[in-house]
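Below is the structure I would like to discuss, written out as structure tokens.
The complex is shown incomplete by one protein chain, all other protein chains being positioned as in the whole.
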């Protein structure tokens, strides 16, 4: 499992530089033209990600905490604001790809400028609680965008019939055959982990960084349940498809069935039928679907329909968190695919925890205002940066979204 | 409060006839042309409601339990199926208003035919648990459609610049000045009822009828909270509007703000500005908005934005249920507007209770498949039939829906 | 051929009553519910047609020419205005079907009221040129709506899976086997009529009624051309379909091909495949497609693609008019299917004739403002009222429209 490594002896600046450089390394194989792609409103151009993460440090640290700061380019305040109405009027999201200017070079200059200013901040500014809090948020924010850079470039490359490869041939992560899981078919090692009814303490304990949506820690009653120790695999999914899963309305939520029909959905995103087998598009290009890998790029609707078909259900986000904590107690080094493979859809809608308070000021817009119409995913994916995973982490997407590395794990009632 | 009156000495047939006749009395003032109106997919024509509720008894009782039953018209099986994929392919919902045939007379004949068959059922059929269960569901189903007949005809009449009146002048329910509430402005009698942290038993105890979504009864931990003993009024709402509530993005959920902007929302549904005052459309036609009445015809997004503006929040459905139970214990006859005025938006998304099992067979499609993307409302409204309200009742609509009599009650954390 | 029978001894009132009664006779088989159907913006409810044609006499004759006239219902001025911005703000066309009130009875009363006022007009009013001109326009206007009543009810009935029949079984017009044509297949009697280059006088000579768009009469040079003496038949169309006509982009105009693909067009409107044959929906219900009948319910795009496939082209409206005049000179009683079968798409866009002047006042909105984006059709159809056909008549619809009885006749260059 990837855990946030907070080394107290680690100077904040080295952590800053490490995260910032990780973002930039992701761009190694991209051409200038690739940086501006935006095929749909829910993806953003890589250039925009590079600028927006920089804007975040500029807006919430430099402008607000450092009175001597001189703005790099005042027009960026509007252009690279994602959704913070408190600090101004954000540029229209669907049009981010229409910004050929500022150019990529301008954005690299912007990053350098901010990085230099940050590197030269005196301890007068950096040793305040407010700096520390916003700084940690800035780093975690940038890590979230690292993952989005990968999911967005994948979606945008998929629109090109040339199916460009993001990874160089010898660096392929996605075709890595080590990331297999136990399939339903092949029961070796696949089992249900069961839990009695319990009172569980859930949410973050505020030691180390967390987002506001993981708070406050609170108690919930969990009824007896079982959780699969394995992720659902492509092999499992092919059985679902072979059994008419996509054409049987009785398996689907009402909105899900409408979504399937209106969009002619008949396989996970990125799957392409090639005569008698399925290929799928990856950051290494088009490759055959490997049966043993966890299924990914499925919507909540698909996850729910699969669970119904299999005779089980999705876990609530609370069951998942409890299960994950118990797993890690028992086997700290072998965590049953909790992290680093696919985000796992839960049955829980994204709602505030009892007593939730959004952060003060503009940063209160970070999470709270999205607590409607979305579903929680737990765990983390192959694209999640090291050190960004957490048992209490609440990812959230709309039920139809599937351009993230989203998969599922089954649960069941015990009665 | 309106409670379901189950008189054990009350023969099932008289209950049946009572509910069926109540539906038909709702149509007294309608012209033949009115019965077919469908301005939008989310409303249905009254004629369709009359036929569909009949279809429900035919399909789930007569066809399934009475082998000798002869179908009235085989084409109705498709036409009046709302959404039960298990029993066939439902006719497209947005096109219900395009069915001029069968005519209204045909539908009255259909009702009579089924009513006659029902009346003549021998005890062989009616004294089985399956009959009793489906029969109770059929009655409650028809009562739900009684409320929909009113909300749908209201919406459809509103499209006509003549603003037709549904009620005859001397029968006006909606202008009834008795249904006032205490406004925030006028604090007389308005107060917060507070509760300590508690374990609460929630959901239906299975004595008497309930829908499957109210089960199973289960325990939840509620943290300390306060609940207003009053509904939010039109007076309160006018203050929200006067304070720029509809133009301040910081008050709104992200999806809510998008909804406001895309639809140019600036007042509750049915409100029309008339020089310096607001009128609203009611089943008695256009009348001035009365300040003391509870606000209604607002979306979840509006309810949430109002609560944020007021410095409070919406209650969860569990807080509401606990509060309601406590109220009724304390004052069985004065129930703080819990029922019979407006449905009250909760902060809870519509999700299955722990251990929820949908009913077997087609009736399992009644509730469970809608448990996504919708929010729970509690209480009942002025349009809800007598005897159809319940503390554990879970109504549910999409967050943008506002053609129901939906309002709100505020809650707050106690910490 | 149906020619406008203007009997000079025919008193205007008897002509009025004859046209008005013809409209009402069309409604004999309709149920009250049928009168309000509007499945799409381009059709109107029959009730609306009944009221609008009445409104036309009221607005342009009674209100403007008869100072003593008392309005029947002032709200009708807005509700039944089709598109005359000069006299007010027309009610939104797509919402006509939402007007359950005024009821059908109200509309019948409206008709009676206007008819009575008209019948009692003194010669002081009726013997003016202005009256005569507007009166003739009113009659022709009502005849146009007679045809629209048929095409619109057909379209609206088609949405109902019961496929209601408009005609009583023994009155079927549409299945009338006498209205056959010579097919390309069967060459008996089918031939090209050829014409040398000529100067032709086109447009109406202003003897008798015509619309403003048929004026002024003017001269055009027609190059040598040939015209088929037959309409294209269903048999011809089946060959086109069998030869992949709907899937070969090379046959289609660019906009036409986009229309085919976006709407999955693969047959004329109302055709339904029934195993190995085609049925089509008619005012007598679903019946088998008869090969010898002229094809109908095709768009301009389809007509043009067919002509390209056949190696020919559509005639210009000028070639059609010249051809028609020559035919009628040669064979006054056998007019080669010019009239009374199907409207025939021409290759001409609907544009003003040289020197065209729209009528003064609101009636100038009758035709002129539609002279963009539409194509001219010539002839008349089976649904056109007797006496409403004319060699110079210019009907016009959008190139994708096909709910009219639209077919085609082929032409070719002679060089």
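We just call them A, B and C in the order they show up, numbering each chain from 1.
Please note the rule applied: a residue touches a chain if its C-beta (ideal position, glycine included) is under 8 Å from a C-beta of that chain, and two chains touch if they have at least 3 such contacts.
Only a predicted model underlies this, so the values are computations on that prediction, with no experimental measurement involved.
Enquirer: For the unseen chain, which displayed partners does it touch in the full complex?
Expert: The chain that is not shown touches these displayed chains: A, C.
Enquirer: Looking at C:168, C:219 or C:334, which makes contact with the chain not pictured?
Expert: Spelled out, the listed residue whose C-beta touches the missing chain is C:219.
Enquirer: For the full complex, which residue in A:11, A:78 or A:197 touches the chain that was left out?
Expert: The missing chain is touched by A:78.
Enquirer: Touching the hidden chain in the complete assembly: which of C:95, C:284 or C:351 does that?
Expert: Candidates C:95, C:284 or C:351; residue touching the omitted chain: C:351.
Enquirer: Of the residues C:254, C:275 or C:360, which one touches the chain left out of the display?
Expert: C:254
Enquirer: Per the definition of touch given earlier, which of A:71, A:98 or A:119 contacts the omitted chain?
Expert: Going through A:71, A:98 or A:119 one by one, A:98 is the residue touching the chain not shown.
Enquirer: Could I get the residues of subunit C that touch the absent chain, sorted low to high?
Expert: Considering the whole complex, subunit C reaches the absent chain at 83, 85-86, 199, 218-223, 249-250, 252-257, 300-301, 304, 316, 347-349, 351-352, 354-355, 365, 369-373, 399, 413, 415.
Enquirer: What does the interface between subunit A and the hidden chain look like in terms of residue numbers?
Expert: Where subunit A meets the chain not shown: residues 31-37, 39, 47, 75, 78-79, 91, 95, 97-104, 156-157, 159-162, 164.
Here is the rule we use: only the chains that are shown with their structure count from here on.
Enquirer: What's the contact topology between the chains, one of line, ring, star, complete, other?
Expert: Here the contact pattern is a line, an open path with two ends.
Enquirer: Whole-Å distance, subunit B centre to subunit C centre, using C-alpha means?
Expert: Distance between chain centres, rounded to whole Å: 47 Å.
Enquirer: Can you check how far apart subunit A and subunit C are, centre to centre, with Cα atoms defining each centre and the answer in Å?
Expert: 59
Enquirer: What is the distance, in whole Å, between the centres of subunit A and subunit B, each centre taken as the mean of its C-alpha atoms?
Expert: It comes to 37 Å between the two C-alpha centres.
Enquirer: Counting only residues that touch at least 2 other chains, which ones in subunit C make the list?
Expert: Where subunit C is concerned, no single residue meets two or more other chains.
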